[in-house]
Every structure is written in C-alpha cells, then in structure tokens.
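With one protein chain removed, the remaining protein chains of the complex are shown where they sit.
Presenting chain A:
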C-alpha cells in the first residue's frame, strides 16, 4: 500500500502522510491469519544454513541471515464509521555478507533452497563489485555464537487474540466520548505489530525472537466556524512494547494534575483521554496566545521524550558522528574529540542519560539485536558529561571497544541492518519530588504535554519543539491554557538548563514507531523514558500567524 493511499484510508491527514511507507507493506491477510503458525524453527535453521553455506562457498568471510515474518494490524475509524481494517503479513529472507572486506546484501521472498542459495550468491557478487570502490574494509567486532536461543516480549495479552469486533467497539466508544463532549471531528486508530525474526550467522548463533508492540491513538478536532478557527488534540498515549493489557484502566498507573490533564503510565484509559481531549480542544480555541520570551519549562514525558530522541538519541549515533549519514540525516555536534576529552558538559550535573535494550515495556526491548548481540545497558551522559555513543559490530572498534553495544536493526527482512538508536532515557531524580512539587516551585513557567511539531538541524544544535497542551504557571499554580507555543534552544544550552527532575514515581515512557534514518529510508521503533523535568529560562516563540 502506498503511503498516500494509507493516509487517505486512515483519515489521519497530515500525520499519516508522514508515516513511512516501510511499515505499510506486506500482503493483506485475514485477522485469523495473524495467529497462524509459520515455518517451524527446525525448517528456519535448515534454510538459514543453506544461505550461510552458499555465502561461504562463494567466498564470504562472514554472513548473517534474517528470516523474518512481520504481522501487522491497523484499525482506522472516524466519528461513527469504521474506515478500514488492514491485516498484513510480510515474510522473506535477507542475507548479508562480507566479501573482499565489503558488505553485500540481497533479499527474496521465495523461500525455496535454490532461491535462497541464489540470493546468497547475489549478495556476495554485489560485495565483490563494490569492493572495487572500497577504501575502508569492514572490521567486525567478534561476537560469540549462542547456539539455538529463543526470546519473546513478555506480554500478558496478545493483541491479535482479541477479536476485531472488540477493538472496533472500543474505538466507537472513544469516538462517541469525544463527540459527546463537544468534538467536531475525531479519528481513532489501533496499531499492532508482531515481528517474528530468526537470526543466524557464521558465528554459530540461531536466534528465534517473537517481538510485540502496539499503539492506540486518536486526534480530536474542534472547529469554530464563526471565527474560522480550528484546534486539535492528539492522544497522550505512548506507542509501547506491551500487549493488549496496555488498554486498561488502573488508577495506580495515572497521574492527575489539579487544573490540568491526566497522564498515563503502563495502563491507558483511551475513552477517558478522548473525553478530556474534546474538552481541551474546545478550550484551545479560546486559549491565550503566548507572549514570546523566556520561561521555565516543565516538560511532561509525553513531550520531553521526543526532545530526548532528537537532541540526545540521534547526535550520539556513532555512524552520524563519523559521517556515514552525512547525505541525509547529517552529522553530529557531539564529535569524537568531545567524547575523548572526558569533560564535555552535555548537560547539568543532574543529567544522566542511559542507552538501554533490555528495559521492560519499551519499544526497543529485544533479546538480541539484528547481528546477534544480546541486549545491553550503558551510560551515554553521566553526571552531565558525555561518556559514550551507540554502535554496531562494524563500528565499535572506532570507540576502542571490543564488543558491540547491540544497536543493529533492519526494519524488515528486505532491508539491510545498520546502526539504530536503542531506548535512550533520562534517569529520575534521587530525591522524592512530584509534578505537584514542581508546579508549586515554579514562578513563571509553561507546562507542556504531548508530542507536537519538532525540528532540529543536521548536527543537532538548534531545535524547536511544540506540544499538544500548554498550561501557564504563575506563582506555583496552573492559571490557564496557552496557545501558539514553541520552544527553541540549542542542545547543549538546553540540557545545561535542566534544573530539576521528578522522582521515579513520575517516570513514564514516550515512544515512536517511525524513527526514520538511512537511504533508502528505514523506520525503527524506540522508547524514551523520563519523569517530568524542568528547564529554566528557555526561549519561547509565538507561532500564531495570519494568512
């Protein structure tokens, strides 16, 4: 399905138009097919060995194989209508080799032994052809083989086992709640993804993984035809590495702000949030336009997560630092020299940012990455100082390290794996401190929730972020809603203005399915955790214009 077609089907408008086409491919199947078994592990191992042996016999010095089956279910509704239900399956095999010190990659969805051997040979031929213009032969960090392993996301309820009717009933209730509370329009959607990935390499690993992720979301719009103004509010949910159990009501997983919104941790009440969204979208129609200037910014995890992603996650990708992404995503202000200096003050002393592939409920949680490296945790910024990057097996020697951090990922069986961001999260403050305390301690501030417009330069210095909800704080209390708010800063200046971080009880996850990188473009799923955090004296601009 083409991206534009998807946008049309989904009624998501602008946001869907930004969805990468990669997630929308695959053949359409029935909901029942999403639960049907596929190749058994023994057969996958046999096919993987065909590929590995063929690659070696053609001259590959290393080879890995990913046999992938990607199952997806998307449900789209608007107001009282089901617009579309898409169940899709995509499967095939991707073979990556090193020959003459150069990578080669080929893929096929013809799963016969002959086709797989041919595909492996094609990958080796490509590596040899490209070796002619290779200046930097691949240096691969050693990785011991693990033999046969299995791993599964620890979900409680497989979303594909929930009948479609139950999901549609939920979305109709969500839309009904929004319309009853004054929304002019509402679209709501559920996305469920199951990646069944089998990895094998000439190192001797045969790893079978079953990975689950999901995202419930909506957009509520309020239109005032008299004034010609319209405003919208998106869901405050997070794309998350959980099963259907995320869609439940649990008061212990809620944080309720007086005169403000309700936010959610590991249980999301979609109907309650849609009700609030309708009221808030209407309130936005008459909200005060923000006076530009310096404010203390209180950023909810649903907003700060994206700022972490863009201003910490991306600049600390080693391939960007080295120049491998220069032609699209760009390079990085965080250079190797800054890392080696061991005194580059990325943020204030309370800023601790950690990379993580093993944190429960996150989108980036896996047993092993796409080159057979087990999930790990490591510090990126420790007490405000830059201490590390994110790397794959063919890069990690450049950091003087002997083991990969496990950051290799490919969006599908037919795309080549490369370095992708692990979960990157801001660690909670150690003192007991709640969002209520933080509001109370703020004289002139703006409290921002939700993901809005975002933009950052190609070396990750200058950024501008907006949000979904903006509350004015005066003398320790929320006094009303603001509109036309965006904050602009410079990454290092911003993180050094980090003044206070709430404690672990306020810690929540932000996530995205659509982190884009590479040419051809690939998306990956990642989470960013943090508590509500305050940044002092941040520059706020007014985005209101007239046409």
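The rule is short, and it goes like this: a residue touches a chain if its C-beta (ideal position, glycine included) is under 8 Å from a C-beta of that chain, and two chains touch if they have at least 3 such contacts; residues count from 1.
Here is the rule we use: contacts and distances are computed from a predicted model.
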Consult the UniProt record of the chain that does not appear here and report its protein name from "Outer membrane protein with beta-barrel domain", "Ferrous iron transport protein B", "Predicted Zn-dependent protease or its inactivated homolog" or "ABC transporter permease". "Predicted Zn-dependent protease or its inactivated homolog"
Any idea which of A:293, A:323, A:360 or A:480 touches the chain not displayed? A:323
Selected residue (touches chain absent from view) among A:39, A:85 or A:499: A:85
Check the options A:300, A:317, A:356 or A:414 and report the residue that touches the missing chain. A:414
Interface residues of chain A (partner: the chain not displayed): 2, 4-5, 8, 13-14, 17, 27-30, 81-85, 102-109, 122, 125-126, 129-130, 132-136, 168, 184-185, 221, 223, 225-230, 232, 322-328, 330-331, 333, 414-416, 418, 453-462, 464, 466, 484, 486, 488, 490, 519-520, 541, 543-547
